[in-house]
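Excluded from the complex is one protein chain; the other protein chains are retained at their positions.
Chains here go by letter, A, B and C, matching the order in which they are written, and residues are numbered from 1 within each.
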Amino acid sequence: MEHFTLSYTTTPRLQEGHLPRLCGVVASGNLEVLVEPLDAADLCLIEVNTSAPGFRVIWEALLSDFVERNQVGGVQISINDAGATPAVVGLRLDQALDAYRSGL
Amino acid sequence: MTNVRPTSFFEATARGRVAKLVDAGSFREFCPPRLRRTSPHLARLNAPVAFDDGVAVGSATLEGYKILIAAQEGKFNGGAVGEVHGAKLVGLLDRGIRERPAAVLLLVDSGGVRLHEANAGLIAISEIMRGVLRTQAAGVPVFALVGGACGAFGGMGIVTRLCNEIIMSEEGRLGLSGPEVIETVKGVEEFDSRDRPLVWRVTGGKVRRALGEATYLVDDDIDSFRSVTAELLCRYGAKPLAVADIDEVTAEHARLAERAGRFATARDGREIFQASGFVDLDEVSLLPVAKFNQQLLEYI
Amino acid sequence: MNQSSENPVMWDALSRNSTARLERGAAFARGREVATEDITRLLEAVIEPGDRVCIEGNNQKQADFLSRSLLKTDPSRVRDLHLLQSVLALPEHLDIIERGQVSRIDFSFSGPQAGRLAALVEQGRITIGAIHTYLELFSRYFIDLTPRVALIAAQAADREGNLYTGPNTEDTPAIVEATAFKSGIVIAQVNEVVDKLPRVDIPADWVSYFVKAPTPHHIEPLFTRDPAHITEIQILMAMIAIKGLYAEYGITRLNHGIGFDTAAIELLLPTYAAELGLKGKICTHWALNPHPTLIPAIEAGFVKSVHSFGSEVGMERYISARPDIFFVGNDGSMRSNRAFSQAAGHYACDLFIGSTLQIDLEGNSSTATKGRISGFGGAPNMGSDARGRRHASPAWLRAGREGSRNRAMPRGRKLVAQIVETNREQMQPAFVERLDAWELAESAGMELPPVMIYGDDITHIITEEGISNLLLCETAEEREQAIRGVAGYTAVGMGRDRRMVENLRDRGIVRYPEDLGINKRDANRDLLAARNIKDLVHASGGLYSPPRQFRNW
Partner (left out) sequence: MNINGLLDRLFGPGGHSINIGDNFLHGSAVMGDRQVAVIGTHEHAAIDTALALEVSASILRVIRDDLGRGCSPRPVIFMVDTQGQALSRHEELLCLNGYFAHVAQCVDLARRNGHRTISLIHGEAVSGGFLAFGLMADRVCALPEAQVRVMDLKAMSRITKIPYDRLVDLSADSPVFAPGAENYWRMGAVHEIWSAEADWRSCLGAALEIADAGDKRALLGLERGGRLHAAPIAQLVASA
């Protein structure tokens, strides 16, 4: 397993009162994404726990694109990954954020 | 995009199943993912962990009936039971005794004990077994819903059989030892685990229904599971649950003994189907669920 | 020029030689019929050292009994063979090489045996003439690689030796025609000998011998894809293909490669494509094996015609009940023909779409990897512009216009698309700076790197990131950025020039799902017209009977 946490400063969140959301499952080639509110409103904190070590560069590229695209402040994202491809990671992140934002 | 197709129980995740099974938005989770009660034992073995350790437990309503519900995630380690996972199920059953919901629903999707923490898993299963019996003794019925890819095997196969009702889909499986285990130990002649039609004829929903092990056989869509569950909640709600007494357990004993005698040499579900009145045995596996249920009913 | 009278030219040496062989063979045959136990001795009698031998083995039907029998022949008598066959699929094909009975092979595809073959080449135990496409190899049967002996497989023979090849006719007509009419020996293994055949696929006088095999010939269910294994990513790519390519060009005539990516497209036709109003406008005429995943589209009325290279296990009853769609004989079973279907796919289809393992910065794609010599079968025929095509269609003309804006003479071109996820499992990138094919060519001493589809034939690349239209690129640099632009988080993708890719996006050369009006989150399995094999069975009205390994009921 490889573990790292990335932190991005981004546009502050607009709304309060979001509930934590979980998307996906920890299965081979898949991952779960937990999205929760974070006290620091302009921070996006992403914690990655992956069974496929050695791809941190790709994670960083993908996650910074994700944060830039979505401008998610005040959010903590925690990932348990079991070797998902970037395509699956991207889709799951979008789904999780969508559920988080629409669910309040 | 409009989507009128039913949602497959088989394909849905544990959380997806719960969300579609209960009244919309009514699910309240206990020990939710944000608490991160992951398995310390998996972590020690450097294996991936899940925030809910592979099972979601909580309360909800179903057609207005208050229920407690647990759903195992078959995609995470085969839905296998470890210390945390098992404790969540035990805790839910204990809560059932205190809160007295209309029923506790167990959405079983599990190969049994999680090998990474096998001792803890085995003990947990025996605690779940006693938990089910305790909950029933307190007058709260427990229903099992089986329709996931892992079926209900190992200790969870025993737990499932302790439940008051077992609702299965054709894709669901119920047994003790998985075909792969039997093949590994006893050889491919004993059980060819790659002969999938055979695997289903031995452990699948239809043969379990024909034997009377499953009390309901439904289509693989969450709505079908829901409507049968709702019907059962209504029926069980009408009168207090009687705890199994000596006569009832003796009757069950007679039923099991009769089956063992009647099918003393059977090794293939075809023999069960034949004894259940089905004529075209090749056709049974392709019969739509409604037709299968109807033919079974006509014979009985 | 005067021929010397002591040495008169013999114009029928081949047929004399053939007669001699038949005379030697007569000892082990009753007429054309050979008893099962005599087959090895018959092979020893009629095969001569140095013979060009075709063992019918294509990607489905295998003359497996004759292969095994060939292995039992005396290596001092049956030796120095030159094998020419479309597919080296069985271990026996390699065993006979290992036994030292073969000196040279020409073939098209070696799938499961690719690793062993590469090892034999590296050890210098075999020489490869060339790795062909199917059509190329069949063509050479009629030019310079005509078999002396063909070992073929048929479903049944009658007492005369007429053959019934049934739904899996496949390569048989091409092989037999080349062999029989050039005085060669044709030996058929059959599953059964009957008094009356359902239909005659190969007439008896083209056949030298037939033998009943102890077990029916092996047929691999090669084209069955269980919809249960189709991922959301493949569904997303299928949506992009349908909206960004099929609908865009109005593609009606096409061929699909094998794989889950194209299976996803087939299963989205009755749902996603129908909702886009595309029924009748796309995907009406096909050169395609009878893919079980096409059943829902056929039932939904999308499909008008399908011609097939071969059949597919379990599809027999369904095909038989849909004679308006498939090519079916009077006996009710399908007639497939690989040579005709390959030609049809090449000349009469507007689109080929398939998957690959690697694509380089020029768009060359290959499934070759180091240590495996596998070949590409038919994909290169499908996946290349038919330069000899002279009939027009709207899709063909539009592709031609897009691809050659500076040319005065109107001419169309074929659409050739590759559909790949940017990274496969274990993070193997589909986009690379340099194909593994180069390394393979060096290590195996091949004259050219094995490229499945050349970059100048490719018109579109589809990934989960989006679709690139290479026809519209004006410079090599634009082309490279268009490829990088859909290469996602591979090193190639991350090395893109972001500004240039955005520019290509503005010009519609690179299009992302949002540019096509596709919401990625709609890509879920509920869009599939069948989510598992059982759904396919029900869609077929119970006519499709899947092999047992695909069932879970």
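The rule is simple: contacts are C-beta pairs under 8 Å (C-beta built on N, C-alpha and C of every residue); 3 or more make two chains touch, one makes a residue touch a chain.
Not measured: the values here are computed from a predicted model.
A.B. asks: Looking at the whole complex, which visible chains does the left-out chain touch?
C.D. replies: B
A.B. asks: Consider the whole complex, including the chain that is not shown, and state which of B:Ala24, B:Val249 or B:Val279 touches that chain.
C.D. replies: Counting the whole complex, the residue in contact with the absent chain is B:Val249.
A.B. asks: Which one, B:Leu62, B:Val142, B:Ile167 or B:Val207, makes contact with the chain that was left out?
C.D. replies: B:Val207
A.B. asks: Touching the absent chain in the whole complex: find that residue among B:Ile123, B:Ala149 or B:Ala230.
C.D. replies: B:Ile123
A.B. asks: In the complete complex, which positions of subunit B touch the hidden chain?
C.D. replies: Spelled out for subunit B, the touching residues are 30-31, 37, 40-41, 44-47, 57, 83-84, 86-88, 90-92, 94-95, 98, 113, 115-127, 129-131, 133-134, 137, 152-155, 157-162, 174-177, 179, 181-182, 185-186, 190-191, 202-203, 207-208, 211, 213, 243-246, 249-250, 252-253, 256-257, 259-260, 263, 265-269, 272.
Here is the rule we go by: only the chains that are shown with their structure count from here on.
A.B. asks: Between subunit A and subunit C, what distance separates the C-alpha centroids? Give it in angstrom.
C.D. replies: 42
A.B. asks: Please tell me the distance, in whole Å, between the geometric centres of subunit A and subunit B computed from their C-alpha atoms.
C.D. replies: Distance between chain centres, rounded to whole Å: 33 Å.
A.B. asks: For subunit B, which residues are shared contacts with two or more other chains?
C.D. replies: none
A.B. asks: Quick check on subunit A: which residues sit in contact with 2+ other chains?
C.D. replies: None at all.
A.B. asks: Can you check the complex and tell me which residues of subunit C touch subunit A?
C.D. replies: Interface residues on the subunit C side: 231-233, 236, 421-427, 463-465, 488-489, 494, 520-521, 523.
A.B. asks: Considering only the defined contacts, which subunit C positions touch subunit B in the complex?
C.D. replies: 228, 272, 275, 522, 525-527, 531-532, 537-538, 542, 548-553
A.B. asks: Touching residues of subunit A toward subunit B in the complex: what are they?
C.D. replies: Counting only subunit A, the residues touching subunit B are 1, 20, 22, 24-27, 30, 32, 34, 36, 49, 51, 78, 80-82.
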